[in-house]
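Note that this is a trimmed complex: some chains were dropped, and none of the rest were shifted.
Every chain is named by a letter (A, B, C and D) in the order it is written, and numbering of its residues begins at 1.
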């Protein structure tokens, strides 16, 4: 660290807005793709588990297993296979979302009150109608809570993708570069921006949850 | 012979207006229906949740299934819309075996109301009510019209409630929405499982009355589950008393159940004040009234005194010019005067409406100074006097030959 | 722009390892090529040599700056020498089989440097690596995790009479930030750094002379895939551009630019462009 | 694959200070210490906010967002600080080099799930029950200890499990700052490129096996620590196991 240089170098920040924006967008991409993919996979698994409760435990075990694979190792193993493509970064990040998303989606479906399901059945909803018009909408709050949690987690994890190369660096790139340059502004900003992004995602999903569940009472929603 | 009242507690009701197959209603018949639950993980199966149930509900009638907890009421109900399939036996709807019909289409033609209401929390009241019409593919505007209509029918202002969510309603309001939703596609049959069980007694009473008033016009065939015998008597054209083990201890009109309990179990179940409960099935208009000595304001006293002399009663009932009763005057107060004046009248008797139930009438009489109820017609003119004795006599006659009294139309 | 590039010339996919100096050289080559009208795609920061080399050999990138000593050592450690040009030729021979050409080297080099704190040097009287054997037991050694299999590490230490592995050893990647910090923070007494690493200047570390010449010459040269070169309209002009850029890069310049990036915390692309302009290597 | 098997069957990988047993022990040790310290920090906070409802929004939001703090960044950011504090505070610089940065990163990683679950577990306890307890003259401390904690224990241990899982998987990064543990195999493997991949995969397998084993053990603990009455009550209302990882927070 050079003498006299402030911990946070505002000049650098203000003179590199494009760089910062590019990295932020990259980070968002690194987070959003795994989230979407992970969500689709988890939803399918959850629907399957609801029809076939037996698979719940094995799926939890498997997704739990994937969750514990150290990310450094996952990236390193996948790189020779998938090369420098985005897939190498996306696959491990996706697998990390599965445990959280699957559990929450299932919990969401389970939170549908049995009397509501029975009423739907008694009114002559077909299985499909019941799924799409009753179960899925009512599973939304817990599902979004899961997506929110997964988003925050992946935003943190995505910083590790920078080991794959600058192209997948996202905000992790600032951390890597900042350390190589012994430039606190950079690595602090990398960390701070990823936390800020997490906060934004948090707020976004909390808002989204409110917006798509106008029926929920404030109490049912709880905190966090 | 006295014309019986199916359910007199709701004075506005005229049961007989509903003709057997009039309106949109269907017969429901249980034909030796049995349901055994399979043993599920750890739990024992129930040997017979319902055992050989045979029961025929005429179209347009309310049949109440009543009994202690766990006796198979809900199970019986759910077999009608095939939420549960019977182990054996058939359920016939208008003579057609329910099991032969497409289950989705069958259910859309059967309204279903449950204690927990089961409203869709994510849909507005309007959307909830229009659920079955939507399933049936009605267009938007027709659905919304229907929803408004039904909300008005169950006493909810559509302007105020249409856009609310169930969580924004009180328990009583939710129950009404539940009823409206079940009625949406004008189903010939309604199944109601303790629909008013979760609301407080005051609200429950109101909902019961409102529902009976509705049913007057709707004339659906209704299976109604409750474990409250008073509710059963009040709501039912027919009552099936279930006992543990899923059998019917007695099936009949409320009057039959109250006057001739078929077993000790039924006797205990209907309770120790059975005699009084039975009085609530009849109305003042069902009793032959007594005549008492009367005189109009302005009449000379002498003939009135003469009437009194030939009567065991010591009071004269004073009427106004339109024959409306003003009150009683003791014989002795008449001795010194010439003309009947209004100030002689002591209004210490209850005035009874002809549609008051005998139970309420008796209650009012017991509290009165002069235990003779003045019964007036629509214009307030005296029709006669009801005494405790008359009620007692009536009750005695009824209990001697209750079946002869029972005029419920059979199909 | 100079205009050496033909209109049909393919995009140049330039890679680099994940540390500033490799990025810097890659950026210099990229800027020169862009200036000449080539289209460049940057895939920098691909990790260590071990991680980057497979990607390069697979053809996922076309060009990468390489240290001729370590680069040769990666394929055949027995061939390395203390002379840059020799190393380049041998590396070129090795890589010819793999369809890779080695362009001209920089005059400057960045060798592996055995480094101690000034205080340690003063106290124990250390100035060259030969001095280490006598005090080896008193030192806490910061060695890269792969030292065991690396003749330039384990082999070199043993040449200096140091018993391997030393009693007190921390596993820290060479030339990296943590190892420099650890040395500065007195968690270790000996570290393998790179000779141009700014931390040496910054923290006033003493570079011990490699008096037995165990470390190879580490001049830098661009490695280019032949299948890429074949697609160029003028491969000679292409090489001339890069050789021209390499020619100006002396050890002093490498060190100075390293300080610019790591101590003055300037952006690599900015420093690279500034240097090229100062060298007069950019068209305008 | 066969190379991975070969790695596992090579006795040299099982011996000495760089062998699997030592690395495993180091890994378990750092994980245990970090989670223990995180528990000491997070549990009281979560119990406080959960019991009183006070500061809940702040604490839970912070904890939730804290999940996004990159452990790697924490590690290298702490490194210079912990090294420079060594002479000041008088601890060994070696601690400052490897243990303190790894430990700090792991503690920060473990805090959010423990805190959030402790909070959510207490919040989920039926309010009537707490009122009944209060009405019987239980002091707030007794309500917490005798009513809320036993009932919330499943959820609380669930958060602990998540923390342990996260920490075991992530403690590998300690190898970057010369900390031992199973991360050594992964980091060293990476440095050795293609040749190191068997070692790297072996390391990853060891980490995963460790994590899953510990998780199963904790699952057993969780079941054991859940009061029988609560188990029976839940058995009556749940078909599938409840999510322990993310209690809808």
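We take it that a residue touches a chain if its C-beta (ideal position, glycine included) is under 8 Å from a C-beta of that chain, and two chains touch if they have at least 3 such contacts.
Because the structure is predicted, anything quoted here is derived from the model rather than measured.
A single copy of each protein chain is placed in view; the full complex in the file contains them as A x1, B x2, C x1, D x1.
Convention: only the chains that are shown with their structure count from here on.
The distance from the centre of subunit C to the centre of subunit D, each centre being the mean of the chain's C-alpha atoms, comes to 40 Å. Our note on geometry: subunit B versus subunit C, Cα centroid distance of 96 Å, whole angstroms. Centre to centre, using the average C-alpha position, subunit A and subunit C are separated by 38 Å. Multi-chain contact residues of subunit A, defined as those touching 2 or more other chains: 76, 80, 179. Within subunit D, contacts with two or more other chains are made by residues 76, 80, 187, 190, 194.
Each chain pair that touches appears in this list: A-B, A-C, A-D, C-D. If you check the complex, the residues on subunit C that touch subunit D are 47-51, 53-54, 140, 142, 144-146, 149, 170-173, 177-178, 181-182, 184-188. The residues of subunit A lying in touch with subunit C in their complex are 2, 5, 9, 12, 16, 19, 76, 79-80, 83-84, 162-167, 169, 173, 176-177, 179-183, 185-186.
Only residues 1, 49, 53, 56-57, 60-61, 64-65, 67-74, 76-77, 80, 99-100, 103-104, 106-107, 110, 141-142, 145-146, 148-149, 152-153, 155-157, 159-160, 172, 175, 179, 184, 187-188, 190-191, 194-195, 197-199, 202, 222-224 of subunit A touch subunit D when the two sit together in their complex.
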